[in-house]
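Okay, structure first, notes after.
Omission of a single protein chain aside, the complex is shown with its protein chains in their original locations.
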Amino acid sequence: MIARRIEYQAVRRAVGPLLVWLERQRSRGRVRRDAGPFGPPLESSRKLKELLSLHYLEGRYADGAVPVAWVTSGFPVEILRPLGFHAVYPENHAALCAARHALPALVEAAERQGYSQDLCSYARCDLGSVASGRTPVGRLPRPDLLCCSTNICQTVLYWYRALAERFRVPLVLVDTPFVYGEARPHDVAYVVEQLREAAAAAERVAGRRIEPEALSEATRLAREGTELWGACLAQNRAEPAPWTGFDQFAHMAPVVALRGTEECNGYYRMLLDELRDRVRQGVGGIREERVRLLWDNLPVWFELRHLATLLAERGFTFVCSTYANAWSEMGSVIDPADPWASAARAYQHVILNRDLGSKLALMKSLCRDYRVQGAVLHSDRSCKPYSIGQIDLRERLSRESGVRALILEADHGDPRAWSPEQADTRLRAFMEAFD
Amino acid sequence: MTAPAAIGVDVGSTTWKAVVIDRSGAVLASLVEPADPLVEAQTERGLVELRRRAGAPPDLPVGATGYGRKRVAAGRSLTEITCHARGAFARTRRPGVLLDIGGQDTKVIRIDARGEVMDFAMNDKCAAGTGRFLEVILARLRVPLGEVASRVAAAPRAVSVSSTCTVFAESEVVSLVAGGEPVEGIVRGLHASLARRVASLAGSVPPAEAVFLSGGVALNPAMVAALEEALGRPVSVVPDPQLVGALGAALAAAEAAAAASPRPVAPPG
Partner (left out) sequence: MCKRLHVGGPKRMWEPEAAAAPIAAALYITGRRGHSPGGMRKAYIREQQARGRKVVAVLPVHYPKEILTAAGVLSVELWGPPGPPRHASAGRLQTYVCAVGRNALGFLAGGHADLVDAVLFPHTCDTIQGLATLLPDLGGWSKPVLRFQHPKGDDRESARRFLRAELERFASEVGELAGAVTAEALSRAVALHAEIDRARAALLARRASLDLSDRALYALLRRGEFLWPEDHLAELRRAVARLAPAPVQRGLPLLVTGYVPEPMSLLDHLAEVGAFVAADDWAATGRRAPPRPDPLPADPFDALVEKGFAGAPCTTRGASRERRLAHLDALRERSGALGVLAHVPKFCEPELFDLPALRRHLGERGVPLLVLETELESELPAQARTRLEAFAEMVSARRARA
């Protein structure tokens, strides 16, 4: 245990930063590849890569040194921060596997155990990674605690139950009743009570108590982080938009996985400065911005580059998405003075836990605020909660916001049921309609 | 030549197969034909021919299996799962996992030390993971079945085919060809893709278990190699892989007849 701690601290404080420094030296002389139809690459991207590499590197040495929790993207991670948890985000990890084209082998490992191909590809990727011990990040630390919130889907509960069975560690559940309009008092009371239960479980694992000041501080950081993220997104109201929706998908990792930490906020301060500079200088995310688009649902991680290029070559760019936006929404609700009730409200009101009327209103306001002319709704086989309603939303959006909207059938992770040829044809036809 | 004891008919979706066996279970005559939708007529015709070849009397017990088994007038009708297990065990005499890749179905059957079915799995109704997947795409690539093995052997590397859906894979393959990828590499990639699907259906096979292959696809050595790679272990082809189901049906018919008749009959094998 002590050796493990020393090792972890050495990696965190010395080895990691050293590797980052070496990588910087190595890449210094390297000629950047031609940006093609895109604007100049974001300087912050390099820092992002370092931040995430360090995070995963630390993760490899975390178990045994600090308490480790595996956490769903919608779980109020702030309550774990004061206890020094290393938080692993299997969803984020699965997205990374998909983006690196490592996902098919992992989902097949899960399918060999009997997981149906009709289940979420994130879940299959994670369960396959756990079963086979394989991951492109080297190693994920074994969890001491599993933290699951149903505000994004019920899928995560089934998925985390499988993890709990595998690792034989406690699973804490924050069950969030679905919200129509506003959360009802008994919903909030229920969520608060579960947050307290979760905190007590986390305290038992960590072997110490949550200091109220530390919780307030983590909550403040989480609030600031989501606000900074929101400010970064809002830069795209400018024309040309300083970055693309595809860039945003890559840059949202810190607000998802490092929320409530100073590293996360420091990163977004830097990014925000850069984006503001770009706005001042009129630098766009793509070279020639012609048509501004909204994206709905998770990204198609394994095709990001291809889709981005296809669009950018014709002057089309995503300037906003309901997905990236989801991590900016809770900022104003989180209240460091009342961490429990405000977290309960904030995490209950996420887009996937609210009625479709609210989602339509959100999409319309994004269309208006970002002056978009078109929308692509990714109908995601792997995410039913996000995809249910899209066929109507597409219709309503085009009628009520006057935007052209397309449904694109795909999957956020699994490329095996995806036809790039068919998707290309659809997207091309969609773009031709704007001429 | 020993005396004929029973006939087995396996009415599959792509081929019609039948065998005549003697009391020891040895195959005296066999017939494999492309399947005719008129199952009854084909069976009547085929059995006349088979009896003629084996010199068998018209009252020989008949066992039927395959998806068309219920349209065959037979003393014993059993599913292809049970019959494949019996047929394969009669040939291998070993427990293990039998993979049977047919035109419409892919079956994974776990056989115990007594030759009985312990567990089985079948593909869902989609063509992905069946022989049809290869057949459709090879036709699209204009690669005759007879050339498959040599073309795959000639491929220096497999071109990855990611789509498991037959329809999407077809368009993916067309664009791979258009993109200048060698046909040999694509064909090898297709074999790897199908093999992975079958491996996934097979689940986690315990390391000690032997793996056998039957069905028409077993005649394709490239597929055997691809399966060995996907499963990470040797795969042995059951002798006369296309006849395994018919053999199992014949054995079952012989057994039923023996149980019904007072005359002692030696157990098959």
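Labels A and B are assigned to the chains in the order they are written; within every chain, residues are numbered from 1.
The rule is simple: a contact is a pair of C-beta atoms (placed from the backbone, for glycine too) under 8 Å apart; a residue touches a chain by one contact, two chains touch by 3 or more.
These figures come from a predicted structure and were not determined experimentally.
Although one chain is not drawn, its touching partners on subunit A can still be listed: residues 113-116, 118-120, 123, 150, 153-155, 157-159, 161-162, 165, 173, 175, 177-178, 180, 184, 186-187, 189-190, 193-194, 197, 355-357, 360, 379, 381, 384-385, 387-393, 396, 409. One chain of the complex is left out; on subunit B, the residues touching it are 67, 78-82, 104-105, 114, 116-122, 124-125, 203.
Note that in this section only the chains that are shown with their structure count from here on.
Subunit A and subunit B, compared by their mean Cα positions, are separated by 47 Å. Every residue of subunit B that touches subunit A in the complex is listed here, in rising order: 162-165, 167-168, 171-172, 174-175, 196, 199-200, 202-204. For subunit A in complex with subunit B, the residues that touch the partner chain are 104, 108, 111-114, 415-422.
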